[in-house]
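In this view, the complex is presented without one of its protein chains, the others remaining in place.
Let's turn to chain A:
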């Protein structure tokens, strides 16, 4: 028996740690790495924006309204990306605005994910009738156009950034529920769950300690992807006047305020638009990379 044991031991080859393995696969996707860097810069701006910005984001320089960016005639290095109709520095507003978008993303994803995971776990473990009820409710939420539903919710709750975040979180939640339930149902079949049951694990233990950690990979990916959806929806709500209220330098609200100057001063709409585009694109790229790195089916051994 000892001989057999030693041969067995030799057959085990050292495998790299989970994190290193993840990084190995993530690195292969160049777009994802670029996305990660942009996201890191975005997070940095969100944290330290007010200290980096050259001017106060809400200070109005009445003498310098609608100053073009520095490379255009009439532009100056004082306002690198120009000023808006009230004479506020565009660059400072964009930098400080990153904070709101980031905040929206973090809050919306945490509310939607925690609620969605909880409901999804319950649906996965519940008897069939409860499962059906939960899933049909989620189907109803999914059947509405998401922005429209968010608009209705904000109209009921009253326009503010907080209410917009709540509305977006509710709209995004069903995706988490479906995803969690699907992984729970497939994990539940496995023998390790049965053996935990034979050992006497209760439902709560089975749900949160045995099954949930094994369902997290697709949920993390969904979290990254809905981070960008949340930013986009918050900007859209802001543009429609239902999100952050002026003078908050939120990107969507900035777009809405500058609408009437599109023809006269292109920079007032272009830069907030580019900021939204670049951030969302970077996060989506990163999310795709995460999916590739976490999905075992796409791994080569």
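One rule holds in what follows: contacts are C-beta pairs under 8 Å (C-beta built on N, C-alpha and C of every residue); 3 or more make two chains touch, one makes a residue touch a chain; residues count from 1.
The rule we apply is simple: contacts and distances are computed from a predicted model.
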item: Name per UniProt, for the chain absent here [options: "Membrane protein", "Tripartite tricarboxylate transporter TctB family protein", "Dipeptide transport system ATP-binding protein" or "Histidine kinase"]; value: "Dipeptide transport system ATP-binding protein"
item: Contact residue for the chain not shown (choose from A:60, A:160 or A:214); value: A:214
item: Option touching the unshown chain, where A:19, A:63, A:143 or A:198 are the choices; value: A:198
item: On chain A, residues whose C-beta touches the chain left out of the figure; value: 1, 4-5, 7-9, 11-12, 14-15, 190-192, 194-202, 205, 210, 213-214
